[in-house]
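I have a structure I would like to understand better, so I am pasting it below and will then ask my questions one at a time.
Here the complex is missing a single protein chain, while all its other protein chains stay put.
Chain IDs A and B follow the sequence of writing; residue 1 opens each chain.
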Amino acid sequence: MSAVVLDHIQKWYGKEKTIALKEVSLEVEEGELFGLIGPDGAGKSSIFRILTTLILPDGGKASVLGKDVVDAYKFIRESVGYMPGRFSLYQDLTVEENLHFFATVFGTTIEENYDLIKDIYVFLEPFKHRPAGKLSGGMKQKLALCCALIHQPKVLFLDEPTTGVDPVSRKEFWDMLKRLKSKNITVLVSTPYMDEAGMCDRVALIHQGKILAIDSPEGISKAYPFDLYEVKSDKISVTLNQLRKHISVKSCYSFGDVLHVSFEKGFTAINEVLDAITIDHLEVKKIEAGVEDSFMAYMTN
Amino acid sequence: MEKVITAHQLTKKFGQFIATNAITFDVKAGEIFGFLGANGAGKTTAMRMLCGLSKPSSGEAKIAGYDIYTQTESIKQHIGYMSQKFSLYEDLTVTENIRFFGGIYGLSQQQIKEKSDALIQRLELSSVAHTLLSSLPLGWKQKLAFSVAILHEPKIVFLDEPTGGVDPVTRRQFWDLIYEAAAKGITIFVTTHYMDEAEYCDRISIMVDGKMEALGTPLELKQQFKAVTMDEVFYILARGAKRIE
Partner (left out) sequence: MKRLLSFVKKEFKHVMRDRKTLLILFGMPVVQILIFGFALSNEIKESGIVVLDNSHSETSRKFIEKVSSGHYFEVENLIDDNAELENSFKEGKVKLALVIPNHFEERVLAGEPSNLQVVVDASDPNTATVLTNYIAAISRDFQMQMSQLPVTPQLIQPEVRMLYNPQLKGAPNFVPGVMALVLMLICVMMTAVSIVREKETGTMEILLVSPFHPFMVIMAKAIPYMFISLLNVTTILLLSVWVLDLPINGSILLLYAESSLFIAASLAIGIFISIKTSSQQVAMLISLMGMMLPTILFSGFMFPIENMPLPLQVISNIIPAKWFYIIVKSIMIKGLGFSYIWKETLILFGMTLFFFLISLKNFKIRLS
C-alpha cells in the first residue's frame, strides 16, 4: 500500500482563481524518503497542507495511509507529523517546554518516545533551558523535527525544513532524515535546493503547480534529454555569452566555477563549437547531468 | 583602484557577546564581494553596521568614503539594499513600485520615466507592468527588487540572500543582472547559502564565530584549504565553529 497518494489534485486560490496545483498525481511508498523539489511558489506547501488536512483540494482525490484526506481527517491528524515551512514553535517557551507541550498535546510523554528523537535531541540537550526564539536556524529546525516526531507518526511531512539554514546544518539535518528511514517512517520532504535531491529515494520535480518529473535522482539524471559537457574557462562570462550565441548549443548555464553546455544527443562537432570561442585554454569534458540540469531542461521546454 | 568599503577591526558587542569580532577587509569599486558564513556567524550584524543602521562598538569603517559613525545619512544616500524578506510593496503594481522608490531617492519625474521604461524592457515585464506585485512569481519580484535597489545608481548595493528559494533558471538570470551592475561600476556585497553562487563572486569572505576566517578569490581559497569545491572550503571552516547560537 502506498503511504501517500495524490490523484489529479487541483487547487486554486483567491477571487482570480490563481492556479496553485494543476492535476498533481504522485504516490509515496511506505518507508520511502520522498522529496518534492521546486522553487518557492511551485505549490509544495499546498500539497503539504492538503495532505495534512489543513486545506481542501478543489479537485481530485488524496489519501494518507489509505484514508481519504477529506473524510478521515481525524484519523490522519492522529497519525502524521507535520513541520510547517515557517518555524512554528513557541518562541517564549524553552526547548524542553516546547517538546513537553507537544508530547502532551499528542497524548504521550517525552520518555515514551525518547528512542526516536534521541539522536536529534543530543544536539539540543545543552540548550534545553533556552527559549526556542533564541536558538540558531539549524537548532530551531532540529527542535521542530523533534516536536513533529514526538508522537511516533507513521508519516512525516516536512515543508522546506532546510530553507535559510547554512550548508553544514543542512547536511546534519539530512543525515537525521536518513536515520529515520531505518525506523520505517515514511518521510515526505520539500526543498528548493536542487543539490538535496540526491539524498532522497525518489523525488518529484515541481514548478508552477505542475509535476515535471517523478523518479529516483539517478533516473532524473538519466532522463536528461541532451548530451552535457562541462567547460572550464578563465573568463567565464565571456565564454558563456559566446557559447549561448552558438547555433548548436541547446543551453549554457554557469555552475559555480564551470559552465554546463548541452547539445543535441549524439552531437559530435563539439570541437568546432569550441574553436569558435575566442577564449583560450578551455577545459572540456563530457559529464552526467545532475538534478539541477534536468530541472532547468524541463523548465525551459 | 578606488576602495568603496574599508573596514578596520570592526567590532560589535552585545553585552558579553561579541557578534562581530574585529573584522578587517576592503572592497574595491565594481567588485562582487561574497559575504558567507553559517547562521549566527555574525553576517547580519556586520551588514547592519556597514549600512549605517547600527553603531559599531569599536573599530573603523568607511562606506563610499563616509564614516559609519558620523555620516550614516550620507551612507544611506549612496547605497542600495535588498533582502529576501523585505524588498518591494506587494500591494503596488510594478510601475508604482519603481516610481515610488525612484521618488524616495530623489530622481526627477523625467529620470524616473526613462529609467522605469528601460527597466521594464530589460526585465521583460511590459506585459505585467500594471499588475500587482503579489501575483508575480518570486523570481521576477527578486529581479525587480534588485533593479529598483540600484535605480539611483548607488556606489554599493547590499544583497541579503537575494536568491533564496528562487528557481535555478531565474537564479542565474539574477546573477546576469548582478554582472551587468558590476560592469557599470556598482559594487556588489552579497550573502548567499548557495555555494555555487560563491564561485560567481570576485572575492569571498567566510565568517566563523564572528571572525573573518577566510578572505580571497574562490580559487585562492580552494587552494588554501586544499579543496575541490567551495562547499568543502565552507565545511572545513564551519565545522570548527564553536558558537551554535
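Here are some notes:
Simple rule for what comes next: contacts are C-beta pairs under 8 Å (C-beta built on N, C-alpha and C of every residue); 3 or more make two chains touch, one makes a residue touch a chain.
What you are looking at is a predicted structure, and each value in this text was computed from that prediction instead of being measured.
Put simply, the missing chain touches A once the whole complex is considered. Touching the chain that is not shown, out of A:I19, A:L54 or A:I110: A:L54 (per the contact rule at the top).
The set of chain A residues touching the chain not shown comprises 49, 52-56, 73-74, 77-78, 80, 82, 84, 86-93, 97, 100-102, 104-107, 147-148.
The rule we apply is simple: only the chains that are shown with their structure count from here on.
Centroids of chain A and chain B (each the mean of its C-alpha atoms) stand 26 Å apart.
If you check the complex, the residues on chain A that touch chain B are 16, 18, 38-42, 127, 134-139, 160, 163-169, 171, 192-194, 207-208, 237, 253-257, 292, 295-296, 299-300.
Interface residues of chain B, counted against chain A in their complex, comprise 37-41, 135, 137-139, 161, 164-170, 172, 175, 179, 193-196, 198-200, 218-219, 229-231, 234-235, 238-239, 241, 244-245.
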